[in-house]
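Working notes, structure below.
Removed from the display is one protein chain of the complex; every other protein chain stays in position.
A, B and C label the chains in the order they appear, each numbered from 1.
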Amino acid sequence: MHIGLVGLGKMGNNMRERLRAHDIEVTGFDRNPAVSDVSSVEELVKALPTPRIVWIMVPAGEVTTAVVTELAGLLEAGDLIIDGGNSRFTEDFKHSALVADKGIEYVDAGVSGGVWGLANGYGLMVGGHKKNIDLAMPIFDALRPDGPREEGFVHAGEIGAGHYAKMVHNGIEYALMQAYAEGYELLDKRDDIIKDVTGTFKAWQRGTVVRSWLLELLVRALEQDPEFKDIEGYVEDSGEGRWTIEEALANAVPVPTISASIFARFVSRQPEGSPAMKAVAALRNQFGGHSVKAVD
Amino acid sequence: MHIGLVGLGKMGNNMRERLRAHDIEVTGFDRNPAVSDVSSVEELVKALPTPRIVWIMVPAGEVTTAVVTELAGLLEAGDLIIDGGNSRFTEDFKHSALVADKGIEYVDAGVSGGVWGLANGYGLMVGGHKKNIDLAMPIFDALRPDGPREEGFVHAGEIGAGHYAKMVHNGIEYALMQAYAEGYELLDKRDDIIKDVTGTFKAWQRGTVVRSWLLELLVRALEQDPEFKDIEGYVEDSGEGRWTIEEALANAVPVPTISASIFARFVSRQPEGSPAMKAVAALRNQFGGHSVKAVD
Amino acid sequence: MHIGLVGLGKMGNNMRERLRAHDIEVTGFDRNPAVSDVSSVEELVKALPTPRIVWIMVPAGEVTTAVVTELAGLLEAGDLIIDGGNSRFTEDFKHSALVADKGIEYVDAGVSGGVWGLANGYGLMVGGHKKNIDLAMPIFDALRPDGPREEGFVHAGEIGAGHYAKMVHNGIEYALMQAYAEGYELLDKRDDIIKDVTGTFKAWQRGTVVRSWLLELLVRALEQDPEFKDIEGYVEDSGEGRWTIEEALANAVPVPTISASIFARFVSRQPEGSPAMKAVAALRNQFGGHSVKAVD
Partner (left out) sequence: MHIGLVGLGKMGNNMRERLRAHDIEVTGFDRNPAVSDVSSVEELVKALPTPRIVWIMVPAGEVTTAVVTELAGLLEAGDLIIDGGNSRFTEDFKHSALVADKGIEYVDAGVSGGVWGLANGYGLMVGGHKKNIDLAMPIFDALRPDGPREEGFVHAGEIGAGHYAKMVHNGIEYALMQAYAEGYELLDKRDDIIKDVTGTFKAWQRGTVVRSWLLELLVRALEQDPEFKDIEGYVEDSGEGRWTIEEALANAVPVPTISASIFARFVSRQPEGSPAMKAVAALRNQFGGHSVKAVD
């Protein structure tokens, strides 16, 4: 099998390597010529056998739409676009409609695994028509982890279902991380009782109810930098968490831990203090004469 | 009527003034001789007619216990202690038991109103036996706001009920403040849309569903310092909020907004960043290679 | 002054009455002929002096868009549409653009006060160009509560600002209600301590920090039905709360109490139990052998 791969950043580059290691021929394109196999998307398309399969691995939003649009002008009926980026599922409806006129097929793929995917394989959630999933199965089998297919791959539904599943996956991920982090802060705070915080997390890796891959990563991080002396508590978020909450709102599903996780990140990014808490401090001062901390 | 008042801080001092303005004779004692009417609690007790009534207005916890203990040695059967401080309701059980042997009566009084109480009167929630409430009613009538008694005073139950009601009052208060503060931050953030944040809050003072005294105070604070330029978003908490959550936990009552309000205050007091968010940042770095903000 | 009013439901009908009581002539239209002054929007437009002012008071969303669209075909340059419904602020951008070609002016008005507005007046937050606000000021003055204009009315910004302010107002409102409700549940649960729940809330109406209009309504409700024996704990939400959270997400503003309030409502509407909690019960059963409550 021989496919095209547009986008060779941190994720795309690793995926090319894993695909090739699993005997999938890959022609990759990236704006950065240093990593690119070809000099243009057009050239990439020309290099592929029909039906062509092009995997897109670029930032969600406008960049993905631009690539889909460009491919719409280059591909032919029966060719297949797979969006493996972190697109919102609603984008899949738009993108698939954009290429449907020409008979170009479309599959969306949620990909999890981060930088570890190269070695461990990627968890895959895909959406689209069965015939297209079948067509691309060798790619999915190359990318997914070893072991039973159904433990690292799912055909979750029609177009959009892959990114929908990935969105929820990431919403859950946010809350899982926050849960461990709250426990960490509490253990760390009571250093009069807990003499070995890293060792405590490490001991949870086998036998306990909370064992997980994230726990292993937390142990790894603590072993590298106990007490996180070199890390600021400033945390970005990449969209899927917010989308999960928006979906929850639209469907009247309560998501208190997922939203708490996102809000904690928002607060972490207010280095000059929270406007809301200034208001609370001002209020306390008004009714109780409680002193406020004046800005120096 | 002539009563004793132990504790002449910000609250006690104002209360003495309001009581006197309502023709209650007050002998006040404070460790600070500059504000004290007598030089000792013993002297205070001697100055009072029987049955003596002594109102305690000192910091909750050990200080209150010490005053109750001292009074237990000075008062006689039929005398009445009223704890008007912010004691936890469980302290009332302890304090009343401590004086019960000698036949000294006990009432607990939750007092709300802050620095405005001198002029506006204090909202009162009291607990204790009816005969003691009746005995002290002239005091309550002097302290409470003008208007119908039942709109500024309640005999909520037996000993402990006054402080219990005050505890819940304060738990609610925390959440109310946080609610306005969240709205403030959102209005403030979208200054491309909302051109007059202070004016918007001001306009909510009449006719709207959210009108309240706290809203009026927020308007007052904003008029003094729009955008809170001179205030740090650092907010203390004084115990009742935490106790409310502990009570909620003990009784399986969900209190998501009250707990969110307390946690927001905790975060506001982490000027060097949240340990939990350092853990989340470290985790993201581990799995995704997401860059972390290094401490300089 | 003589204006048109489209939509004579619970709110519109009351507003017509209040406007007329304040010497504003009103021609009202509603699909329900029993309350309508004219038989069509066209007839309503014809009845008005120029520049015509038409206040829309119909359900947000498609219904409002349909009325704006119909009016766009009937009004002329210089006429003014005021949307007083609960539209999302983004709709204002769309609706004003829809009528801008013809030179029809547009103002959005957030209106708070519910069924009490007829007697007390409505809190008003408006957005739009100053000349249009000035033109409509007699209407705003008639609708708003007595007292200083700025305590019941604000020109919050350009088009959209009125509904934006109203959206945030309602988000706050949700959290305020939830705060009192959590306190209520705790007081109610400890009926061994608090012997007079209604009396406790009633006593908070004067002097306390938590006094508010919502508190007065809660007292009123408790006096009508102590312990809420005739009420199900099933609570709808009308959109603004969700929009507030979506705006908060879009602007990275943490809103933990507002979101907790919405989620509490979502849960309240799951009479057959929460799917999430079934999952938690199933998990506990899996790892701990904890028995689950089987559905009968």
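The rule we apply is simple: contacts are C-beta pairs under 8 Å (C-beta built on N, C-alpha and C of every residue); 3 or more make two chains touch, one makes a residue touch a chain.
Note that the coordinates shown come from a computational prediction; the quantities given were computed from them, not determined experimentally.
One chain is not depicted; across the entire complex it touches A, B, C.
Which of C:L8, C:V54, C:A181 or C:I194 touches the hidden chain is settled by the complete complex: it is C:A181.
Think of the hidden chain as still there; on chain B it touches residues 209, 242, 245-246, 249-250, 252-256, 259-260, 262-264, 266-267, 269, 274, 276, 287. Take chain C: the residues that touch the chain left off the picture are 10, 114-116, 177-178, 180-182, 184-185, 188-189, 214, 217-218, 220-222, 225, 228-236, 256, 264-265, 267-268, 270, 273-290, 292-295. Although one chain is hidden here, its contacts on chain A can still be listed: residues 89, 112-114, 117, 120-125, 127, 144-147, 150-158, 160-161, 164-165, 168-173, 175-176, 178-180, 182-183, 185-187, 189-190, 193-196, 199-200, 202-215, 244, 247-248, 251, 253-258, 260-261, 263-264.
In the analysis below, only the chains that are shown with their structure count from here on.
Chains joined by the most contact pairs: B-C.
Of all chains shown, C has the CA centroid lying nearest to the centroid of every protein CA atom. Farthest from chain B in terms of Cα centroid separation is A. Centre to centre, using the average C-alpha position, chain A and chain B are separated by 46 Å. Shown for chain B are the residues in touch with two or more other chains, namely 114, 178, 180, 182, 185, 189, 214, 256, 264.
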